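One structure is given below, represented as structure tokens, and several questions about it will come after.
Right after this comes chain A.
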Amino acid sequence: MEVDREDGRSQNQLRPLACSRNILHRAHGSASWSQGDTKVLAAVYGPKAGTKKNENPEKACIEVIWKPKTGQIGKPEKEYEMILKRTLESVCILTVNPNTTTSIIVQVVNDDGALLPSAINAACMALVDAGIPMKHLAVAVCCCVAKSGYVILDPTKLEEQQKMKAFAYLVFPNSVHSVLPEGSLRVEGEPIENGIITSVTHGIMSVDDYFYCLERGRAASVKLSDFLRRNLQQQSTDSSKAG
Partner candidate 1 sequence: MEYVSPEGLRLDGRRPMEMRQLRAEIGTVAKANGSAVFEMGNTKVIAAVYGPREVQNRSQQINDQALVRCEYSMANFSTGDRMRKPKGDRRSTEISLVIRQTMEACILTHLMPRSQIDIFVQVLQADGGTRSACINAATLALADAGIPMRDIVTSCSAGYLNSTPLLDLNYIEDSAGGPDVTVGILPKLDKVTLLQMDAKLPVDIFENVMGLAIEGCKAIANYIREVRTVVCFLLSAKSSISFP
Partner candidate 2 sequence: MVGLSVGEKHFIQGGIAQDLRSDGRKRLTYRPIYVETGVIPQAHGSARVRLGATDVIASVKAELGKPSALQPDKGNIAIYVDCSPTAAPMFEVGRGGEELSTELSVALQRCLLGGKSGAGAGIDPTSLVVVEGKVCWDLYIDGLVISSDGNLLDALAAAIKAALSNTGIPKVDVAADATSDEQPEVNISDEEFLQFDTSGIPVIVTLTKVGRHYIVDATSEEESQMSSAVSISVNRKGHICGLMKRGGVGLDPSIILDMISVAKHVSEQLINKLDSEIAAAEASEEES
Partner candidate 3 sequence: MGLPNASGDLSTEVEVDAFRRLFPLRFYEKHLLESIRPDARPLGRARETTIALGAVASANGSALAKIGSTTMLAAIKMEVMTPSLETPDEGCIGLLPLAARFPVSLSLLKTPGRPAEAAPVVAKQLSDTILSSGMINLKELSLVSGKAAWMAYLDIYCLDADGALFDTALLSAVAAFSHLEIPVVSLNDDGKIVLSEEQGLSDREPVNKEKRKINLSSVPFSLTCVLHKNYILADPTAEEESIMDTIVTVVLDSSSQLVSLQKPGGTVLAYTSAIQDCIALTRQRVKELQKILEEAISGMEVD
């Protein structure tokens, strides 16, 4: 099915991605992530000693502070903070640095749709930059179900507001390059990168739509994780050259 999108993309096409790391000097790790006109900056400070009250001191604690582009922090920002915190907690290896706190500050530079997935990707890259031990990367995608029933990926703000009846933010682990024969890293008959780390949906959709979104999201996450891998390799070779 052919779908007209304002920017001429096909329905499964993502916007151009850009990511640069180590852009802030004072932070222990930082990254900026842009996806079309949506741009998010993430900075990581830590791990520093001690956990906050009410957190488990036997594990490392992750703290997320969301800075909106304008205005004050309200309920939506609190929700984003919570989702981001839970997502990153499940990606990081928390038992390595017990009784420490790692703060992640997310600054929205520009919001043009798919904000939360961009923030998750940015935060994840910043964690890598800071050298925080992680199990794997988290790759976030936004899928939209349009009023007319088709599914598009990575919507712009305009598309979010006008055409969409529901959308799902999905986060998956990155795809694995394994030396083992294909299929050895399978859980319950599915490759590990098919497992959902985080899922957040808004609006009404049918259950089948949701599974279709999952499928599309997984396909896109493979592309995204390739991009991340290339980006990480490229910059590490850059820095070794410079060094």
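On how the list was made: all candidates are chains of the complex that A comes from, given by their letters.
The criterion applied here is as follows: a residue touches a chain if its C-beta (ideal position, glycine included) is under 8 Å from a C-beta of that chain, and two chains touch if they have at least 3 such contacts; residues count from 1.
Treat the numbers as computed from the prediction; the structure is a model and nothing was measured.
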Chain touching chain A (counting every copy) in this complex, out of 1, 2 or 3: 3
List of chain A residues in touch with candidate 3 within their complex: 53-54, 75-76, 78-79, 82-83, 85-91, 166, 168, 171, 173, 187-188, 190, 192, 194-207, 209-211, 214
